[in-house]
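Could you have a look at this structure, given as structure tokens, before my questions?
One chain of protein is taken out of this complex; the other chains stay put.
So, chain A:
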Amino acid sequence: MSVDYRKITLDGLWYNNPALVQLLGLCPLLAVTASVVNALGLGIASTLVLVSSNLTVSLFRKLVPETVRLPIFVMIIASFVTAIELVMQALTYELYLILGIFIPLIVTNCAIMGRADAFAVKNPVRASVLDGLMMGVGFSVVLVLLGGLREVLGTGMLFSNMHLLFGEAARNWELTLFADYPGFLFAILPPGAFVGLGLMIALKNVIDGRIEQRRKKEQKPVELTGSKRVRVTG
């Protein structure tokens, strides 16, 4: 069976992006993206879980009975989340404290469950790992962009507190974009995340519309089908 790696990559990063198209994992997406460092921390953790759970699910896909697959996936995902949580506790303790409940809550991130059930359980190991990686990167990119947007609008700074993730060398990465900025609390609060995400989805739809128009002009029909969209949990 031939696997279209290019399509998997493009799906994860753009056409079937977990955050912008499937709208999965909104809880962490909206809750922790108040700054770039939080968003990046959670994005990396989610990606690691996604890759490892896709790998494991794909490895055991022929042994898992259809009827009890979901509890089994949950246990696999929960084990990896626990491992990641311990790693973060060891390496980036301050960030671990800031992200708090949202690290264990990665278990309930529907994007991870969704990819296990929609892709990994039906596909070979290499394709599943790539899918996990690309979905994770696609999710993280949206997290970081939204985090950056909210951080700049909310505090007028960018990349503050990056030392929580990259060590002392990153302490002076902080950029002050607007000196004397009064702060815009709305962007930091959850409603700001909803509005920001809505604007990002709108932007993606605009770009998709442009691409579609150009394709129509060139008269070259290219098949463009996303993979199965699954909403497992809220």
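The working rule: a residue touches a chain if its C-beta (ideal position, glycine included) is under 8 Å from a C-beta of that chain, and two chains touch if they have at least 3 such contacts; residues count from 1.
FYI, contacts and distances are computed from a predicted model.
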item	value
Name per UniProt, for the chain absent here [options: "Thiocyanate hydrolase subunit alpha", "Sugar ABC transporter permease", "Nickel import system ATP-binding protein NikD" or "Ion-translocating oxidoreductase complex subunit D"]	"Ion-translocating oxidoreductase complex subunit D"
Omitted-chain contact residue, chosen from A:M75, A:L175, A:L189 or A:L203	A:L189
Contacts of chain A with the absent chain, listed as residue ranges	182, 184-187, 189, 191, 195, 198
